[in-house]
Each structure stands twice: as structure tokens, then as C-alpha cells.
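Below is a structure I'd like to ask you about.
All protein chains but one are shown in place.
Up next, chain A:
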């Protein structure tokens, strides 16, 4: 690992100030992704600002729902009684991710900030626009290794996954620059549950709807999210809902546990008898951001929970999907997973 400076902070203000002061400075929370990226020299920080001692680990009831602090550990959130009772989808999604050890380390904010697991992104000898974006002075497609900027990695530009090994990659919203997927399970639940992200930065505080926190790659795949420089995630708000009896997180992966999703589906419903009063649907492993299925939701609202309706909803959800070769199987796996998750959540399986 490359050497770096290390700063401990005890207030969010000091953290924001420290990370704004100097280029190549990163917040360090659980470190489960960042330390790994540093060992592989995909990220080369000049300085780490340790935010683990900030008082941001609380999980508390609010007037409108639940507020989860940014440094609350994934395991603490998954095992929290309020989360289990009122937001079981979130608990299930968290427990579907990583291992018990990693969940004890990883934080809510860090989980949102984790980078894609695209193999090209992690390999400095392979082309990747996310890791090594085209900069002034570095020609596109160049195989010459260059150090783009402080805190950024070396490596050639381009997208190795397009036309390469892309079994794990996106079928929605990809661009010619990047077809990587967002890796989190937790975020699939949070986008389905209409969470809001509270951030604080050098220009003050603001709220970001969860669906607008992560972004599609477009021509800036190096940007995973819409945070501005120096902004720190403070907490995530969840509004109350009537989904607790009919929630399910389905994760399809290469082994029974401890693997990233090929496809995952988060579904939460408010049922009256067999009628779907309200529904939230989101998918993981299919796009550069947690993928909300609003067309399918709109179709299902007010309809009875039948396999025929689920199939039609899945077909609507798959509009615009595109395979890249090795991941063509997701075009079948994804709709089948949607139907399966809906059946389980409505107890009609």
C-alpha cells in the first residue's frame, strides 16, 4: 500500500474541512472497500480522514419514520429491532450482502460509496474509464500508464468489459464508456423504500432523494454519485410505510452466500386481501445505480396479485434492457426474478 497521511476527527465540521483542504483526501469509515482499493492501487489517497469516531452511528425514530446515522454498522442496522419490524426489506438486503465480519465493519454511508466490482476497474493493467478517465494529456485508448491526478490511479483508458468479460455487467442504463454495475444490496432496499440522504458540505446541508444519489455512467463513469466535493453523508431517512408484512429481497448469485448479485430484486407491498394497494420494486446487479422499476409499480398498483399480472409487470420492467454478450442470460434471469420475488412477497408462491 502507498503511504499516506492520517487524520482523526471528532466533528463532522472538522471532517469536511480536512477533506476540502487538500486534493486526494478521502473519508475513511469501515474501510472494507477503500482499503482493498488502496492495496490494489486503484485509489491512491494522499490523506485519509478517519470518520469512525464521529457521533453518527445512531438509529432513531423520527416524526416521519426512521433516521439511520451514516456510520451505523451494516450489522447493527440489520439486527436493529425497529428496522426488522418496520423495514424488513432493509434488514434482509443487508444480511444478503458480504459476510458477518464485513457487515460488522461496513457503515451505511460507506456502503453507499462503495465502488463497482467490475474486474477491469480493479486491474490497473486493463483499460477502464471509471478508474482512469480520459484527462488532458492522456489520449483515449492509450495504453500508456499515467498518473491522472493526485489520489487517482494509473492505467489505460477505455472499457475492457465492452466486448470482454461482462457476465456480471449492466443491462440497463449503460453507456459506451462504462457498463459496470453498482454492487450494493442495501441500496436496493433504500431506493425501493424512498429513502432520503442527508449530506453536509462546505456549502451547507442538503437532502438528496435516494434515487438521485447514484448516477448512470454517461460520459463521466468516474462519478458514481451526485455528491459534491467535500460533502459528507450524515444520515439516511426512511419514511414510514405499510410494507412490513409483504417485503422480500431476492438475491441470485453464483454461490449460496457471500457473493455479489447477478440479479437481485427488492419488493415491498401494501396488500388489501389479494389486491395490491401500493408497491415498490427495485433491482440490483443490472445497472450503474440501484434500479427502480416505476413502470412495473404503476402497472401493479390496484391490481390483484396474480402470476399473469406479475409477468406483465416484469415485461414492462424489462423494456429497454440490453445484453452485452456474456450477460445476455440476465435478460431472462431478471424478469423471472421479479416474478419470483413478487410471488414470495405476496405469499402467492
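Everything below uses one rule, namely that a residue touches a chain if its C-beta (ideal position, glycine included) is under 8 Å from a C-beta of that chain, and two chains touch if they have at least 3 such contacts; residues count from 1.
Heads up, the rule we're going with is that contacts and distances are computed from a predicted model.
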Undisplayed chain, where the name is taken from the UniProt record, one of "Xanthine dehydrogenase YagT iron-sulfur-binding subunit", "Branched-chain amino acid ABC transporter permease", "Heterodisulfide reductase" or "Citrate lyase alpha chain": "Xanthine dehydrogenase YagT iron-sulfur-binding subunit"
Absent-chain contact - pick from A:2, A:64, A:125 or A:275: A:2
Among A:15, A:28, A:126 or A:162, the residue in touch with the chain that has been omitted: A:28
Identified contact with the non-displayed chain, of A:11, A:99 or A:228: A:99
Interface with the undisplayed chain - residues on chain A: 1-6, 8, 28, 31-32, 35-36, 38-40, 48, 50, 52, 73, 75, 79, 98-102, 104-105, 147, 256-258
